[in-house]
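All protein chains but one are shown at their positions in the complex.
Order of writing sets the labels: A, B and C. Residues in every chain begin at 1.
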Amino acid sequence: MDFRSDNVAGAAPEILQAVIDANRGTTSSYGADPYSEKVERKLTEIFERKVIAFPVATGTACNALALSVMTPPYGAILCHEEAHIHLDECGAPEMFTGGAKLVPLAGAAGKLTPQVVRGLLEKTLTGDPHRVQPAVLSLTQATEAGTCYTPAEIVALAEVARGRKMKVHMDGARFANAAAHLGVAPADITWRAGVDALSFGATKNGALGAEVVVFFDEGLAESFVFRRKRAGHLLSKARFVSAQLEAYLADDRWLKLARHANAMAARLAQGLQRLPQVSLLYPVEANELFPCLPLDVVAGLRKAGFAFYDWTDAAPGTIRLVTAFNTDPADVDRFIAAAAKLVAAAA
Amino acid sequence: MDFRSDNVAGAAPEILQAVIDANRGTTSSYGADPYSEKVERKLTEIFERKVIAFPVATGTACNALALSVMTPPYGAILCHEEAHIHLDECGAPEMFTGGAKLVPLAGAAGKLTPQVVRGLLEKTLTGDPHRVQPAVLSLTQATEAGTCYTPAEIVALAEVARGRKMKVHMDGARFANAAAHLGVAPADITWRAGVDALSFGATKNGALGAEVVVFFDEGLAESFVFRRKRAGHLLSKARFVSAQLEAYLADDRWLKLARHANAMAARLAQGLQRLPQVSLLYPVEANELFPCLPLDVVAGLRKAGFAFYDWTDAAPGTIRLVTAFNTDPADVDRFIAAAAKLVAAAA
Amino acid sequence: MDFRSDNVAGAAPEILQAVIDANRGTTSSYGADPYSEKVERKLTEIFERKVIAFPVATGTACNALALSVMTPPYGAILCHEEAHIHLDECGAPEMFTGGAKLVPLAGAAGKLTPQVVRGLLEKTLTGDPHRVQPAVLSLTQATEAGTCYTPAEIVALAEVARGRKMKVHMDGARFANAAAHLGVAPADITWRAGVDALSFGATKNGALGAEVVVFFDEGLAESFVFRRKRAGHLLSKARFVSAQLEAYLADDRWLKLARHANAMAARLAQGLQRLPQVSLLYPVEANELFPCLPLDVVAGLRKAGFAFYDWTDAAPGTIRLVTAFNTDPADVDRFIAAAAKLVAAAA
Partner (left out) sequence: MDFRSDNVAGAAPEILQAVIDANRGTTSSYGADPYSEKVERKLTEIFERKVIAFPVATGTACNALALSVMTPPYGAILCHEEAHIHLDECGAPEMFTGGAKLVPLAGAAGKLTPQVVRGLLEKTLTGDPHRVQPAVLSLTQATEAGTCYTPAEIVALAEVARGRKMKVHMDGARFANAAAHLGVAPADITWRAGVDALSFGATKNGALGAEVVVFFDEGLAESFVFRRKRAGHLLSKARFVSAQLEAYLADDRWLKLARHANAMAARLAQGLQRLPQVSLLYPVEANELFPCLPLDVVAGLRKAGFAFYDWTDAAPGTIRLVTAFNTDPADVDRFIAAAAKLVAAAA
């Protein structure tokens, strides 16, 4: 009954099994193993074009390393003001890029719009040595608000970026949840829409610790091996991370796991919004929801053993619930029932 | 028959089992889990004093993060000219410290001496703003040459460092092999001898990917959580790394695994040095040996399916053989037999 | 008739003369000269307490170097959203601090308020490794809007910062103009009010190129000599910068020069605000004013040979006029007359 985050969950059995299976014999270290090679091949298939892929163990590394080849130290990275790269990585992008500046922008329901991006860019003269130079637009898919950019929305945003010769990065820590929700080809919300590099997450969706930087723009990949090693993110026994990714990507497992998480969020949303005095802060599209409940109800739920975080940026009583690949529907139903009972008691 | 490195090996069964066992229920992410706590407690026991410990997934991260709290950006890190931090981490210490300078020093059999350290220090005026300021002495235990610093050697080196208010770091990627060889209390080759921070390795000795920074100087630990996160080295499902370390440290497993690797190296050394025309570059103390063989013999061994690296810094024919926690004695004997046959044929 | 900035002006004759006079004989280089020593002594007198002072040649260096000793790389520097350090230094603070994050805050007339600073701080958990840690509050005096913080305002802001163990930095590129306007002891708007370090400008107020970092908190000064050298800001013939500062500080010259600049701004403001259809964006306290004029008038003034910048962040027709230590009152009167004529013609 732990809805704090999708990373409080353990690993999906098939992914753990792949790690177990990978523990056979000796193999070349530092990524020159057959597992790593297969990951790149599988991603090329999934994205319907040649990609260059680099497995790493954490999402922060995935984002910061990708960004480090997309901007010079004097560049600006435009992102949503609630973006993980801006708020929750203790300055990792600044460290990895040598001091680039993150420019936080506002936007409803966790999403940037072409208008707000254009507005910022109009204030920044290209070539003015006093100003950091816009270099990257970073989009989060699914967003921190649990919403998803549609292909058309990404196209429109990427066009604004292209107009200033900026690169487009996608923080896809929950890419699977977005892809599962949208039901479109992964290519349609990445390179075909103008995305140059994707931080493709697996950890929050059933891996033990595995993410992969996917470059659609091959030029960006050139210096990556050095930057990854230099950041301590080249694993010596890389097979144990790549094997996770291989299992994650096989048989649409990444989508299946995400579909379950999304379905559990939808089920929670459906159950909660039926209750009086309960509203949802954002549309529920991926595996997060932000219900606003009477404060007594929030306290009561905690007392009943449910774990979750307050969402302090919104009205008091707003909480964040995150579902995972292995969330038990019975737990969801228990949560709804408990909330219903508490709401009724409070009435 | 793969003697390229100890990281071509997989994981020890007990460590893998610990990962499997850790996949139970939800638990707090980012290191606030019971596994991580137990690791610190166990290390406190092993080192016979309160330590502060931070698990990470790679050795490069372990070293570079430790160093990042031991030197200012304008500091100098003195190390052996063959030190991993200087030669094999693509500049990670420079990146993590904000540009500190590594000062490589010569020394026989991979070891620094008080003389050479003192010599360098005498040339550097403390307080001279034109010069980087000596801040850290980094020792590798076991060394890159497969030798081990004795407690007395460490004491003598640390004293020189202390005399200049420098901190002492120990790169212990193969700390277990050194401790197993020396047969002394871990405290005697670390804090009791003057070491402030230890990069304690597990990956090369049976883990999937787990290392731990151990601080004996608590002041150094203060900013570590921020620097680790900022470097992308705080794992969200940290339990899967801490569980490895827990199993590694339990029941002297780290020493047992290292003893096997050391024994296999000794067995190889014994077998090889009996052969005519074969010499060993360095004393064999841990799990590496550097035999020098006739070039035809080297080629013949490769043809026979044995894998290993040439040691290009020494005379032609010098190779590096590394044994691991799970090296098969039969493979060792096969190697010796093959070498003997080739040497005889060459005679 | 050039009101673009105070740095389009040349040097005050007495300051240039000091440079000429300093060109005598040999003297120790790198700041170990008598001129540099006298600067520190004079500043100690002006600020009524022991200070540690480091001359540099540019304002950006002055700010970025000061900040580099006030925040760790994982720190946050809170500043006004129009602060020079945030908008106009191409990321210098990020570079010098190793990637600290500047957090821009809103505030009327270029000023921060305790409310807005407190609001931001309440959202940031101290010790949370995911977040950069609030380390510095940077105030600009005079502000980018040409206004001045009163002693009481600084005290109130510094108290909020102290409550979180943050340091307080003051960007005083136009400190002289603020001190001249306020007519208070320099100590009252710096260390007595809670400021730890001041970037004390001279270049905009009559020097050729000279600024000085003034530390009231001696601990901050410890590593400065290394950081300055490492940034290429230790001048070998430092006497030529220190001599400028010596002349600048002697005989209240810094205040006299600033008083003239301020008076010229006031005269411009008085003349312009008498005109119909002309308003001033901010109170005119130092040497900048931001009048809003009909667009035809703006164009007409340019045509008549007056040079100035549009202030694009405000309503169309808003321009920035900056006066200097040597602005000719006749030019001011010409500007007013020309504006009056154009306004009349437009009516």
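Observations on the structure shown:
Just so we're on the same page, contacts are C-beta pairs under 8 Å (C-beta built on N, C-alpha and C of every residue); 3 or more make two chains touch, one makes a residue touch a chain.
Since the model is a prediction, treat every value here as computed from it, not as a measurement.
From the options B:I15, B:A83, B:V116 or B:V132, the residue with contact to the unseen chain in the full assembly is B:V132. In the complete complex, the residue from A:I20, A:L105, A:A185 or A:V225 that touches the missing chain is A:V225. Looking at A:P72, A:P316 or A:P329, the residue that reaches the missing chain in the full complex is A:P72. Touching the omitted chain from chain B are residues 73-74, 87-91, 94-95, 97-102, 123, 129-132, 312-313.
One chain is missing from the display, and on chain C it is touched by residues 2, 4-5, 7-11, 16, 19-20, 22-30, 56-62, 64-65, 89-92, 95-96, 203-204, 208-209, 226, 229-237, 239-241, 307. The missing chain lies against chain A, touching residues 30, 72-74, 98-99, 127, 129-130, 132-133, 223, 225-230, 234.
The definition used in the following text is that only the chains that are shown with their structure count from here on.
Although chain A and chain B share one sequence, what matters here is the overlap of their interface residues, and that overlap exceeds half of the numbers used.
Of all chains shown, A has the CA centroid lying nearest to the centroid of every protein CA atom. Summarising the inter-chain layout, the chain whose CA centre lies farthest from the centre of chain B is C.
A straight line joining the Cα centres of chain B and chain C is 51 Å long.
Chain A and chain C have Cα centroids separated by 42 Å. Counting partners per residue, chain B has 30, 226, 229-230, 234 as the residues that reach two or more other chains.
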